[in-house]
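All protein chains but one are shown in place.
Letters A and B name the chains as they come in the text, with residue numbers starting at 1 for each one.
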Amino acid sequence: MSNVVPRRVRAVLAGISWPVYVLLYTPLALVAFYSFAPEPNGVGHSLHAYNVLFHDGDVFVALQRSLILALGSATVSTMLGTLLGYGLCRFRNANARGFLANIPSLVIYTPIIMPSLVFGISELIFFNFVHRTTGLLGAGLDTMVIAHITFQVPYVALTVFARLAGLDPNLFEASNDLYADGVKSFFYLIVPVVQPAIIGGFMLGITLSIDDFTISFFTAGPGSVTLPIYIYSAIARKGISPEINALGTLMIGTIILFAVVHFLITKGREGADEYSA
Amino acid sequence: MRTQVQNEARRQGLRLWITSGPGLFWIVLFLLIPSAVLLGIGFFSADDYGSPILPVTLQPFQQVAGYSLLGWDDGNIIIFLRSLAQAGIATAVTALLSYPLVFFIMTRPAALRPLLLLFIVLPSWTNQVVRTYAWLELLGPNAPVSWLAHALHIVPPDLGIAPGTFAVTTGLAYNYLPYMMVPLYASAEKLDWTLVEAGRDLYASGLRLFWHTVFPQTLPGLLSGVIFVAIPAFGDYVVPQLLGGDRALMIGSLIANQFTETPDWPYGAALTIIMLVFTGAGLVAFRVLTRKLGGAGEATI
Partner (left out) sequence: MSDTAARGAISLSGITRIFSGMIPAVDRIDLEIRAGEFFTLLGPSGCGKTTLLRMIAGFETPDAGTILISGREMQDVPAHQRAVNTVFQSYALFPHLNVAENIGFGLRMRGVKKPERKKRVDAMMELLQIGAFAGRNAGQLSGGQRQRVALARALVNEPEVVLLDEPLSALDAKLRAELQIELLRMQKRLGMTFIFVTHDQHEALVMSDRIGVMSRGQLQQVGPVLDVYEKPRNVFVAEFLGLSNIWPMTAAGGGVGQTPIGPLQITAPMGAERQVMIRPEKIWLYNDSQAPRDRPNVFSGVVREAIYMGASTQYRVELTGGAIVLALDTNNAAAERSWRAGEAVAVELKPDNIMLIEG
């Protein structure tokens, strides 16, 4: 394909693209740079901000909450989403028309398309109402988990669905043909084949959870500060500060580390993973 | 007597409900119903604390249009227009950046491509707040960029580029670039390059060649990207809050305020409805556009 694009054009493309790559990471690099700010009344670089950070109990609690939120919601959403995607792929009558048949599409795409703000505020109102009438689900970690599950399920379902839809439809029949009934087929055929998608869906759920702010913000209660909310409040109160830079740098670093590890793992698994036969 | 076929159909239906039911039910209960409630509140009056009470009225919509006790104020209209403009500009910027990026990656060896794409998507895996904070730092009053802008007399001293309109645009474009890149890249991967050769064979070259042979094939990706960028950008909350300040108020901040700082739920709900109407109209317009331009279908449920 490279012979189709002339040399000059390629040079121009490179000339535009490399600066963009730099620009993409400049802000993040700056955060890291400023995190090594000198101590108050000092000069040069230091780890002062990190020191303060590690001694800040609130940060660790917030981190803990973020992890519980992410892992908890991803686990539930993976289960719900996998079954959802499987069911829609396997048992839906492809020829059904009319309103009733389109409901699953509507239901699945709404959380994806809906702006986070509307999502968050809807939850706020809903939980507020439920709490006032039943006393359950006061704003807090549990309401956040519910909201996170809700926006993750469609992504997991679509991931699993896409993987299943790409399979040879004869595979289900082949499994039946070879003496495996419905349940056995599920465990010996579906689950192993769909496993990468399930894991992918789970990781996607975690990523979405960690990346979210708006929905978390509106479903959080006074006692359920997670990491993004902690940072946001800190910015609102103090503006720019080295501690936030330190925290931000650590978060960025962790993500980059995970991305690299993930990439290496999938690279290593490349040869064994073929899904058409 | 029911035939085998009917029996089988029933069993399929049951299996469908057992597997898909819980997930669908969850979403209906925890999103669709709450959203419906939110939209409903837009038709109620507000009490002193901003909570919705009867009677049912269209007053919140009048508030949206700018009518209040003090007469008509064009503030809201300006906010809507500004939000539309920001979303539009951010979309345009991401599109203009994505095309060279995508084709740059396509000209690299195949082994390198996933890595290059990963590097573009990577920043979006960090938290929104951290990303936006980074720009706040980069464009704030004490940052080198602001010193440069000051030297060029773009901004007065002691003020940075952020908070401000330009900062918001930048923040939006930065945050949503991957959302444009990924669908566009997916489209580009499926490109039929033989069309380019056919084009050359028929005497086209340069920009015209690109426009007639390559660009139309990327349209499905482009339109997906437009939807994935414009809609969230229009209603974004974090970026205008942190990078916008008071001078660049967008619809997201306005709506959020009605539920946090200065509660007025019906007003906020009415604003949301109008925002969704705009969004919906935009979506419909783009679907029509996609169909007219012959967009391809993805693996949809």
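Methods note: contacts are C-beta pairs under 8 Å (C-beta built on N, C-alpha and C of every residue); 3 or more make two chains touch, one makes a residue touch a chain.
All values derive from a computational prediction rather than experimental measurement.
Visitor: Which listed residue (A:L137, A:V193, A:I240 or A:A259) would be found touching the missing chain in the intact complex?
Guide: Counting the whole complex, the residue in contact with the absent chain is A:V193.
Visitor: Any idea which of A:A29, A:A180 or A:I256 touches the chain not displayed?
Guide: Residue touching the absent chain, from the options given: A:A180.
Visitor: Hey, which subunit A residues sit against the chain that's not shown?
Guide: 95, 167-168, 170-171, 173-181, 184, 188-189, 192-193, 195, 272, 274-277
Here is the rule we go by: only the chains that are shown with their structure count from here on.
Visitor: Counting in whole Å, what is the centre-to-centre distance of subunit A and subunit B, each centre being its mean C-alpha position?
Guide: 17
Visitor: So in the complex, which bits of subunit A are touching subunit B?
Guide: 1-2, 4-5, 10, 12-14, 16-17, 20-21, 24-28, 30-31, 34, 80-81, 83-84, 86-88, 90-93, 103-105, 107-111, 113-119, 121-126, 129, 146-147, 149-151, 153-154, 157-158, 161-162, 165-166, 207, 210-214, 218, 227-228, 231-232, 235, 240, 244-245, 248, 251-252, 255-256, 259, 263
Visitor: Which residues of subunit B touch subunit A in their complex?
Guide: Residue positions touching the partner: 9, 12-13, 15-16, 18-24, 26-28, 30-35, 37-38, 41, 97, 100-101, 103-107, 114-115, 118-120, 122-131, 133-138, 140, 142, 174, 177, 193, 196-197, 231-232, 234-238, 242, 252, 255-256, 259, 265, 268, 272, 275-276, 279, 283, 299-301.
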